[in-house]
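Left out: one protein chain. Kept in place: all the others.
Coming up: subunit A.
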């Protein structure tokens, strides 16, 4: 099997396909079975019989259970179990051998280095949603119904297609610096030097280096905000805009008193989605500065502690804290969505 030795990826792909087919076949078999059980009349004995009896009265529940099963198993393996285990680990020491109570959490809020990490995360979660949404909204309003709208939209949306790591590498070139006297290969230093400034180490100089990392995230997320908000603006009924024009609004009043209230729901969704993304940001910091020079954020610090410093307890505590921060936002988002549906 030379082919197999030289192209193990093909074999893996093949296994994947086979597994998929088997999975689908198993599902179909389950469906067929559920049909037979819910319509069958023969008496069965033992465990199987008990299950059959259980569903005989509510036959519509059986397919639901069968279809929920794979999803529930995957959620358990991938989400629930790790979440519980992480929480348990956060009360143990670095090697997970002894219980340490709240030590890891105390460390988190008292260690000066970690405090900077928390501060940075706060900066991220405030600035990124506001800047991205603001820029996306202004852009969406300005290009609405312009001749070149589609091209202009694609240009801003394109960064969404770039991975965080890729985007960070691109921007690292923009921020690149050479010692004074040499030709600057970084765009920003090139411009800076052309205006007469000394070349700067943008990603090293505190505390502005955080802002330069945040610019990368904004560059990516503004496109997302723009697309969603632009769609929301287009969904405003034309007659309402016309009624406002007849009522006598100027462009400013149109924006604040008609457009903004009409797209409030979309604005909430965008703000919340970007907030969650910036709370969890990891790749950009990892690629940009590796968390050095006071730029680290919770997710990065969590990774360092858990997998590099051998401090599983501290890493888990950071993970739990991050989770606690995200949950209220998610709850708010779900509530807002429900409310929207109810009032529609």
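As a working rule, contacts are C-beta pairs under 8 Å (C-beta built on N, C-alpha and C of every residue); 3 or more make two chains touch, one makes a residue touch a chain; residues count from 1.
To be clear about the criterion, contacts and distances are computed from a predicted model.
Trainee: Name the chain not shown, per its UniProt record: "Sugar ABC transporter ATP-binding protein", "Xanthine dehydrogenase family protein subunit M", "NADH-quinone oxidoreductase subunit N" or "Electron transfer flavoprotein small subunit"?
Mentor: "Sugar ABC transporter ATP-binding protein"
Trainee: For a quick check of understanding: of A:101, A:196, A:248 or A:328, which residue touches the chain that isn't displayed?
Mentor: The one listed residue touching the chain not shown is A:248.
Trainee: If I consider the whole complex, including the chain that's not displayed, which of A:134, A:207 or A:261 touches that chain?
Mentor: Of the listed residues, the one touching the omitted chain is A:261.
Trainee: Considering the whole complex, not just the chains shown, which residues of subunit A touch the missing one?
Mentor: Spelled out for subunit A, the touching residues are 237, 239-240, 242-249, 253, 257-258, 261-262, 264, 343.
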